[in-house]
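Structure in structure tokens, see below.
Shown here: the complex without one of its protein chains, the others still in place.
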Amino acid sequence: MSLLELKGVKVHFPVKKGIFFDRVVGHVYAVDGISLSVEAGQTYGLVGESGCGKTTLGRAVLRLNDITEGEVVFDGTDLASLPEEEMRRQRQRLQMVFQDPLGSLNPRQNIESILSEGMAAHGIGANQDERREKIKEILAKVGLPTNALARYPHEFSGGQRQRIGIARALVLEPDVIICDEPVSALDVSIQAQVLNLLEEIQDSMGLTYVVIAHDLAVVRHISDVIGVMYLGSLVEEAPSDLLYAEPKHPYTKALMSAVPVPDPEVEDNRERILLTGDLPSPANPPSGCRFHTRCPWKQDTLCATDRPELKDLGDGHRVACHYATEIAEGRLRRSGESVPATLPGPPSLTHEMHEMHEREEQEEQEERAVDTAQKVQKGQKGPGSGASGGDEPAPAREG
Amino acid sequence: MALLSVDELSITFTRRGQRDAKAVSGVSFDIDPGQVVGLVGESGCGKSVTSLALMGLLPDKGVRIGGTADYDGTDLLSLSKNRMRDMRGTQLAMIFQDPLSSLNPVVPIGVQVTEILKRHRGMKGEAARKEAADLLDRVGIPDPTRRLKEYPHQLSGGMRQRALIAMAVACAPRMLIADEPTTALDVTIQAQILELLKELVDQEGTGLLMITHDLGVVAGLCDKVNVLYAGRVVESAERRPLFAAPTHPYSHGLLGSIPRLDAPRGEKLNPIRGSINDNIEWADGCAFAPRCDYYTMECLTGTPQLTEPLTAGHQVRCVNPVVEGSTPNDDGDAGRAESAGEDAVGDARDGKSADIEKADTTEASS
Amino acid sequence: MLRLVIRRLLQLIPTLAGLSILLFLWVHRLPGGPAAAMLGERATAESKARIEEQLGLDKPVMEQYWLFLQRIVQGDLGTSSQTGQPVLDELLLRFPATVELALSAMLLAVVVGIPLGYFAARRRGGWLDVAAVSGSLLGICIPVFFLAFLLRALFAVNLGWFPAGGRQETGMNATEVTGFYVLDGLLTGELDAAWGAINHLALPAIALASIPLAIVVRMTRASVLEVLGEDYIRTAESKGLNKSVVRIRHVLRNALLPIVTAIGLLTGGLLSGAVLTESVFSFGGIGSFLKDAIDNRDYPVLTGFIMFIAATFVIINLLVDVAYSLIDPRVRVH
Amino acid sequence: ASERGDDNGDKPFVFGAAGDPDSLDPSISSDGETFRVTRQSFEALIEHEPGGTEFSPGLATKWSSNKDATEWTFDLKKDVEFHDGEKFNADAVCANYDRWYNWTGTYQSDLLSYYWQKVFGGFKKNENDSLPASNYVGCEAKDEHTAVIKVKKATANLPGGFSLQAMAIHSPKAIEKYEKENASGSGDAISRPKYTQEAGTVAGTGPFEVEKWNKGNKEITLKKFDGYHGDKAKTDTLVFRTIDTEDGRKQALESGGIQGYDLVAPGDVASLEKEGFQVPVRKVFNLFYVGMAQEKNPALKDKKVRQAVSQAIDRQNIVDTQLPEGGKIASQFVPDTIEGYSDKVPEIKHDPENAKKLLKEAGEENLTVDFCYPTEVTRPYMPAPKDMYQIMQKDLENVGIKVKTHPMKWNPTYSDSVRDGKCGLYLLGWTGDFNDAYNFLGTWFAEPLKEWGFKDKKVFDAVKDSGSEPDLEKRVELYKKANEVVMDYLPGLPVSSSPPSIAFGKDVNPPKVSPLTQENFAEASFK
Partner (left out) sequence: MSLDTKAAKIDRLAELTAKQETSTGASLWVEAYRRLRTSKMALIGAVVIGLFVVLAVVGPWVAPHDPTQMWRGEVFRNRGIFVGPRDGNWFGLDQLGRDEFSRMLVGARQTLMVGVVATLLGLTVGAILGGLSGAALTLGGNTGRKVDTVIMRVIDMMLAMPSLLLAVSIAAVLGQSLTTVMIAVGVVQIPIFARLLRGAMLAQGGADYVLAAKALGVRKRRIVFSQILPNSLSPVIVQATLCLATAIIEAAALSYLGLGNPNPATPEWGVMLAESQAFFDDAPMLAVYPAVGIIITALGFTLLGEAMREALDPKLRS
């Protein structure tokens, strides 16, 4: 039996609007029916474009988001239906590493306090001394000096902060760690350090990972099994090598072909499948196959009307495409070759953005009148930032 | 003749009560028409500052700029503000990293495009609007007349970057600077934008300075590559020789630390230890030395020069370049990493003080 | 947009309802009760009782509140115990003066403050910047009533440039149309009346503007500085645009956003300031009337005024929101 | 414009008032600021001589009473016309008096009919048990120019009462119009009828008629009444403009915005005069005293303690430093300008040592008093209450009395507290309405009042007896007696009487100033 199994998990965020009392006028279908299983000791990688629901799914596993529907079976228990307090206790075994190493550390807690917080919550270690011993041990493991204990997060470099984040998860000795974009905020040279560390720890502690990232190369590097997400659902799942060798879903194919490889030979000779347009809004997903609006292999039948199921094509290769076999066998031509790289995409993304602005505007109104200076920041930056294309943070500007 | 020839560019930030910060020093490169020159390096190595200096967009106060940037016989760095204003948009244009924040949120796209036509091409009213629509169409924005009336937040990320490109090419500049134009975008969108840039360069013969930290992008797009480390070009070469044989330990390390999609799985990454902030205030010496696996005693003194140790056109700033057969310098190294790394914890706030992070010593010595 | 307006107007209801309860209770907690307040110096127990009976104050509190509410809903805010006139009339009579004063002050703050803040930011660290920043600090820290007093002593008494108080030349006999004297003068073509009104407005408006001006200068400065660091300004510059285009279209327009909000917030303070300023300049607005009302415990007026102000406040903020969404497309509701 | 320079006739004469009037109908008011305005357009049967306190003919050329002083006969002036064109005659007089007598409803509130109640008691039909029976019997028009007003019993309030501005005569036609609008009480305040708030309806006989009340600009404009029966006004337009603050009025005068103002701070008199402004001084007609409430502080029941307090306070210092020139120490509870002032009351000397001794004798060395003073007001007799209070406080502390300070808002807290006897010591005073000592003494000592907290038959009898004596000369003698009795008992400390100042511009001929603050602005003109 798998250690962690997701069965038809859905997370829908209600979109609220109203003159006097808020009323639900729609949903953002962030995660829309995902089933997958993760074996103990394995690394499961999740990739997909920004906004496709990776983070939401990751959080749903820990029930940091409400799960609208479906089961999250962890070691035999369905987390989705656990009472609050039970769930809290389960979290000891399921941990998370966050994308933003600085943002996920409380700026006012020193490292010792950050690391012992979770231990205290789960009653690990009889007293602070005992906990400190344990923490020191973990610190050594993640390559941080023990004198880091008394320091504060802002005194560390990016890579070190991420190590702290990892250490925080490790002190609880969890079974599963969910890593949400653990390296995307880091510089390339640091990325490798953290990736190596993750692998090393997995080996020495026998951990199970769910690694979320938008960088296919990163995911492939450390995952045993990869799931490719598109607009809230899995479109393809396969063992890492298999996926690279034979991507079956048109989206995966496009994704693969778009990832730049630091090798001129490869770059010059590869065939690119350019997708047209952008990711549609999860608040208003296309009918049928979610991908059909951008799919170069789109067919007149089925694609726009029927939602494809994940079908196992053997070797643990599961694909959600009506025409996967036909494409694999080369029986279908891609409309792509002649299609310019710049075909119009559906304009629906803007809808989602409007909703987001409204949401933010509401919050803003509540907070208005308090501190205008704060407001400046929000007003300028707030609206829209949620709609920015990618999740990859801009490297912090100085000054 | 080169379209743009940058020679010994150096940029120093000065601030009262603080030590001068050299962001860029002695950077030189040429760009020919129709050529794509890459500038790669980690965050903070001086890529953006270089591009801003060329565009004359650095603040007036608190910055010292040295060297020359010869464009068509004029030195961009010594042009008057007004002359530079005339150059920008017509001769040189720029595309920025974050397409959302680079567009004025409260002004419709149309106005943002037409204002440049009005300024440099003297177009007015309907004519300008039509030209703007054509421009949007050219960069692949569907339904351009409608888009003209929309605001940046109503466009998707890729669309915004296209709009920015439309503005950049509005007056057919001969030189384009793109500062991480795809970093904020998804890979599928990135592919589209890169394709568009390639097209522009090919069709118009524009010179393109491509700034990025993604070696993959460089590998696919650039003709020449300059690798920057802490404000200096550490390696400069044609694309193929560079990727075939990265000679500077930094470029070498960089390539070794990127997981490649096409590499066999299970292959170990070879990270560079520490971070770019790890530079002691060496009075002299190579800035990369503290992180370098190949450093020798010489690295700790005198600044190495850009030389062409191996092939013509392949320059490296290193006294102990990585060539076939050279191995990481172990002598005393492990000890150093051990002793310093054990108790040194980085100060991320400034690069002034030492910060040697304990790297994964296992890899470092393997 | 419409939804925003409706939403805001509906929000008024619970606020006003809550206020009415508070005010009612407040009024009935007044020492001695309303009758004593009204009779003042000559109050005797008997006359107090008599008045209380006449006013229905001997009825149960709930019934009184109910009556109070009924009247308020009908727009009857009661009768001023000072003047014996309907509160609504009294307020409407004086509101134009205050609005005129407040608007002038705000106008002054905006017209002077925004350019000043802008240039201070552009020449950061220059003498103008230093002057603007220290001036605005002083503007915030100097008590309004003292500033008003000084202005009057200097410009009205010593220099004689401006009148020492009032809203209009005595005996001007200008036609009143709207109650806004400057506007009336312009409307009826009585230019000397308009000029007279402006003359009388000058000093109080300057005094009243001190705080908003200081705040506008500082906010503009901060906001411009922030906008100047934004990526899109770099984009605009990289396009080689004219300075003026960059300044107005790209810098100012964005920098104005927080200022619009601030202006909404300043109105509350402006009204407080008006109480002080009008009292110094015997300006016949709601401020000095209010001070009299406070002195005389004219609580129907106070009650009415607070309801009035609450509504005004909400409406002003509504206007601000509308203005905001006009400038900033991002918050526009479609 | 050049004509204007020669003839100041159409330049308005602007007077700075301290507050807005509350009504244009003086009969429903009791407020000095209101009377200052209405006095210019309404006249009563009896007036006071310009600049003095003596009665002089008003609308009646002559008046007399029967022996019991219960029947008052007025010979009315002929050829007098109201502003609305109505003729003035005996019927008009009776119409006015009957109107007041017949008031019902809200009008019976002393908020509206204070002076009527003070002079005549109640109404024809008292709607409230607490009202006394009316002393008024009726008015009779003997002939066109003779009116007779009858009262039940003699009172010292007459004939002074006939001279009150509240008893000024209105045009009968106007009265008819008044009746159509009624004062009413609703909710939480009493509303005054509309006619009292705007020019047009009210009509009297005075030298000016009200032209416009601009509340927004805080201005009342009066214009010369050409049909006036006496000396016509010397300016065409008279404006009262409200300027609420003392320094505001002063600076307005200095900047030329107004031609005069009242309630000049004593400290400003000298500087104004120095600058060339005219600051005429009114005759003294007020009294400032320190009240003592014996019930509140039983220690004060001991005369020695009252004496000690009295001797502790340095009244001369207050007169010297706080009061306008012409102010003097008061020896008794009436000013020395009033008939009935006694020279025979003993002088109270400032003697802190003796005060200490007296306290010791009374066994009150640790005396603590609650001392109240009003905030936010100045009164003609008390130009700076807080400062005066502080001086007295220091004086008391100097003889070892502990003082607890209770500052209160004049209206209503202070008045209430004082009247309810909640202040051990307090500052108060009185300005006479007309020249009769009873107007002072009767206010305080005719019956037991909480504000004094004592019951002394000797004092009460002495005062009451003097008040009901119909014969004027006898009355004056009784007043003197009463003053001596009161001062012998020493219920409180009379502090001072002082002449309030009024200021005028350099370029005007001011009207004669009146101790009763009854300036007639018809006399005023530009130089």
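Order of writing sets the labels: A, B, C and D. Residues in every chain begin at 1.
Definition applied: contacts are C-beta pairs under 8 Å (C-beta built on N, C-alpha and C of every residue); 3 or more make two chains touch, one makes a residue touch a chain.
Since the structure is predicted, the reported quantities are computational estimates derived from the model, not experimental observations.
Of the candidate positions C:Leu91, C:Ala121, C:Val144 or C:Val320, contact with the unshown chain belongs to C:Val144.
Checked against the full complex, the one of C:Leu151, C:Leu290 or C:Val320 touching the unshown chain is C:Leu290.
Residue D:Thr321 is the one among D:Gln278, D:Thr321, D:Thr337 or D:Thr443 that touches the chain missing from this view.
Residue in contact with the omitted chain (choice from D:Val14, D:Ile169, D:Val345 or D:Ala384): D:Ala384.
When the whole complex is considered, the residue among A:His122, A:Lys141 or A:Arg334 that touches the unshown chain is A:His122.
The set of subunit A residues touching the chain not shown comprises 59, 62, 64, 88-92, 95-96, 98-100, 103-110, 117-118, 121-122, 147, 150-152, 154-155, 165, 168, 172, 363, 366-367, 369-371, 373-374, 377, 396. Touching the omitted chain from subunit D are residues 246-247, 265-271, 314, 317, 320-325, 375-376, 383-384, 386-387, 389-391, 393-394, 405, 407-409, 413. Take subunit C: the residues that touch the chain left off the picture are 14-15, 18-19, 22, 26, 29-31, 137-138, 140-146, 149, 153, 268-269, 271-273, 275-276, 279, 290-291, 294-295, 297, 302, 305-306, 309-310, 313-314.
Keep this in mind: only the chains that are shown with their structure count from here on.
With centres defined as mean CA coordinates, subunit D is found 38 Å away from subunit C.
With centres defined as mean CA coordinates, subunit C is found 51 Å away from subunit A. Separating the CA-averaged centres of subunit B and subunit D is a span of 90 Å.
Residue positions 98, 105, 153-154 of subunit B are each in touch with at least two other chains. Residue positions 230, 254, 257, 328, 330 of subunit C each touch two or more of the other chains. Of all residues in subunit A, those touching subunit B in their complex are 49-50, 143-145, 147-148, 151, 154-160, 187-193, 195-197, 200, 214-218, 220-222, 240-241, 244, 254-268, 272, 274-275, 278-279, 340-345, 349-350, 353, 357, 380, 383-385, 387-390, 392, 394-396, 398. By the touch rule above, subunit C contacts subunit B in their complex via residues 230-232, 234-243, 245, 249-250, 253-254, 257, 327-330.
By the touch criterion stated above, subunit B contacts subunit C in their complex at residues 52, 55, 57, 84-90, 93-94, 96, 98, 101-108, 111, 115-116, 119-120, 151, 153-154, 164, 167.
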